[in-house]
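Got a structure here, written out as structure tokens. Questions coming.
The complex is shown incomplete by one protein chain, all other protein chains being positioned as in the whole.
Right after this comes chain A.
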């Protein structure tokens, strides 16, 4: 996998060995001030909000996110994408839940959300999207700029340390339905979450 963390513009671009063409841009924000505005635009299908908006409180670290991105690409390859767009599929695959609507609610953007991950996959064809729309940004640079225009918040480096400050273990327990006996060993908990993500839908 290639992992390019640009410390000066606080962007992360990853790409997996098995999917060398697909590039994924990942940005992390704190102190987001316009979550409800973003959410409204998503609800009204504003096409310039063509990104995955992910709630990072559900994440222990980047590995968990990467694991679900990988799973989404595997599903894509196998023609098993369940939701309407890849953007929502990236969110859906983080969730253990089979209900798309409920998953997006829990793992996507919420009205008062202060922390936010924005994700964009490039060079992967949306199967149902009109590709003739040239008004959309299409380079990583363009997307980066565009995301900064959309999100009113502080860009922070998308790394494990920053994510761990956002992690909400109670929320994770609830959203992953782990019951009371949640492991206090973070490494074991991570393995469990990854297992759940990898077997989602089965």
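To be clear about the criterion, a residue touches a chain if its C-beta (ideal position, glycine included) is under 8 Å from a C-beta of that chain, and two chains touch if they have at least 3 such contacts; residues count from 1.
One rule holds for everything that comes next: contacts and distances are computed from a predicted model.
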{"item": "Name under which UniProt lists the unshown chain, selected from \"General transcription and DNA repair factor IIH\", \"Sister chromatid cohesion protein DCC1\", \"EKC/KEOPS complex subunit BUD32\" or \"NADH-ubiquinone oxidoreductase 78 kDa subunit, mitochondrial\"", "value": "\"EKC/KEOPS complex subunit BUD32\""}
{"item": "Selected residue (touches chain absent from view) among A:70, A:90 or A:144", "value": "A:70"}
{"item": "Which residue of A:9, A:40 or A:185 touches the chain not shown here", "value": "A:185"}
{"item": "Contact partner of the left-out chain, one of A:27, A:150 or A:194", "value": "A:194"}
{"item": "For chain A, the residues touching the chain missing from this view", "value": "1-3, 16-18, 20, 63, 66-67, 69-71, 74, 78, 80, 178, 181-185, 188, 191-192, 194-196, 198-199, 202"}
